[in-house]
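Shown next, in structure tokens, is the structure this report addresses.
Excluded from the complex is one protein chain; the other protein chains are retained at their positions.
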Amino acid sequence: MRREVPVLICAIMGVAMIIQFFIPHPVSQAIYKTVIKWFIIIVTFAMVLGLLSLTRMHLTKLRRGDKDWFFSLVTISSLFVNLLVGFFSFRITDSFIFEGLKVPFNFFTISFATGLAAGSPFMNLFDYIQVPMQATMFSLLAFFIASASFRTFRARTVEATLLLVAALIVMVGRVPVGHMISTSIPALSDWILVNPNMAAKRGIMIGVGLGGISMALKIILGIERSWLGGGGE
Amino acid sequence: MKNKWLMFLMGLGMAVVVGFLSHFMFYTTGEDQTLQMHTWLGLTVAAILTLFIYTFLYKDNPLYKFAEHLLVGTSAGYYLVVYYHNSVKPNMIDQIVAGFQQIGQMRAEGTFNFVDGILTNAGIWAIVPGIIGFLILFRLSRKLGWLARYSFGFYIGTAMGMYIPVGFQASIVEQIRGTIVHSAAAEPTPVFNLVYFGEFFSHPTWGGFVQAISGPLIIVGIFCTLIYFFFSKEHTGVFGAFGKVGIWFLMVGFGASFGATVMARISLLIGRMDFLINDWFKGLILPLFGGG
Partner (left out) sequence: MYKILNAFLKINRRWIFLLVLLGVLIPLVLGKGLTRSYPGAEVVKVYDFLNNLEEGDIIILSMDYDPATIPELNPMARALLRQCFNKGIRVVSLTLHPAGPGVVITLVDELLREYSQPGVNPDGSVRPVREYGEDIVFLGYKVGTAVNILALGEDVRLSWPQDYAGVELPAYGSDPTQTTLPLMCDVQNYNDVKCVVTISGTRIPEYWVAYGYQRYHVKVATGCTAVMFADFYPYLQTGQMIGLIPGMKGAADYEELINRPARAMVGMLPQSIVHLMIVGFIILGNIAYFIVRRWEKRGGGDR
């Protein structure tokens, strides 16, 4: 029952949503709207699950005193500071308290009067800690891609040569300097993107689409049950 | 040595937290655009954390690890706050509260009945998805993890059912249609267009040649790429030759993607350097020394 009923629910909902797509009757539409409303709430909890799982992992590291326990402490404490600031700021939207603290909210931020308003402590944490660090993490890849291009990108085979030539043309063609060197370069780059690149990506898209639909059908029909998870029957 | 690192990092961490929470005290009520204390502190902390992460380019070190873990924790806290304020509260809590308020009002007026008060009260029914969603959290429990399966069944079944019709249309039907006609144009024209060949042969130009072969090239490329991905048959003989052509098209596609990826990563680096040079150094540090 603990495995069969969820699979049955999955099958019923899956088939219902597919059939609903083709039925414009008001009853079908009303059910569709209700399902959408419910789904928005349910999916939020699914996202929260991921974050709770992360928190549990770091708390476990702390409890066990693992090798990098200090960094787990940094993670947990920054999480709780952010939660505190996010909820605390939200509760003090009363303008009297704001005036008492001499916080100069102009008329823009009053209209966004939550803990998430521009200039609020929560947004400051976001703007000055999360934004720079997240942006910097991804910018590291620029160095590694340049280094990898030099050290490993070799035209050893026909396929590698095709990849290399296409990459070089697109790299030069997609910057204004390419246009300044010759108008043929961006034209060639555009032709590569619109023709052979588009053909390859379409082939991949059709393949992925077929794979996605077959996987979805397998889940709805109960053939694929990995989402049930293991453990306690 | 290890303890000194720990002391330094703990002190830095506390300074960051204290600095931000103290912005309440340091904010002034000026109407002008001069740099406020929290902005000064914020920009400096942002610059320091940026440089901490860049130390990874030399080698992995505690400064980088500290910044990385700080990011993970801050992001997780941010997401939880955003999920609550943007989804849980307006879509569930406020709806349920409004539902109970409606019941209370009806009872006060003496007009409460089961149909209007409960059956057609949309706010009250928001409790149902709330319960279904809450059951999902039991996935973390070993003993009660089976409760989450009912919610996941609803969630996954609905998601798959919503995806199949539109996914089929978007990824397959429209793409096959696009292989036959250029459907974006106001008047769709065939991809394999003999008119272009006629124009080329009557007035041979390089541009005319490219225009004529582009259409057949697209069709051949898509066909051969799909053949390459068909692994139920061995890639030998004619079939293997088509698969080989498919690989060539894929390589051109991946090359274009690689060139584009290089472009993207460099753009991100430019953004960070722009921040460090213009926002922090020229905007904050130089004015302190009378420059900028």
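As written, the chains take the letters A and B, and residue 1 is the first residue of each chain.
Keep this in mind: a residue touches a chain if its C-beta (ideal position, glycine included) is under 8 Å from a C-beta of that chain, and two chains touch if they have at least 3 such contacts.
Please read all numbers here as calculations on a predicted model, not as lab measurements.
Per the touch definition above, the residue from B:Val97, B:Ile118 or B:Ile270 contacting the chain not shown is B:Ile270. The hidden chain makes contact, of the residues A:Asp127, A:Glu159 or A:Glu224, with A:Asp127. Considering the complete assembly, chain B touches the hidden chain via residues 57-58, 75, 78-79, 82-83, 85-87, 89-91, 94-95, 159, 162-163, 166-167, 169-171, 174-175, 177-178, 182-185, 253, 256-257, 260-264, 266-274, 277-278.
Taking the whole complex into account, chain A touches the unshown chain at residues 21, 29, 32-33, 36-37, 39-40, 43-44, 47, 108-109, 111-114, 116-118, 123, 126-127, 130-132, 134-135, 137-138, 142-143, 145-147, 149-151, 153-155, 164, 167-168, 170-172, 174-179, 186, 190, 193-194, 197-198, 201-202, 205.
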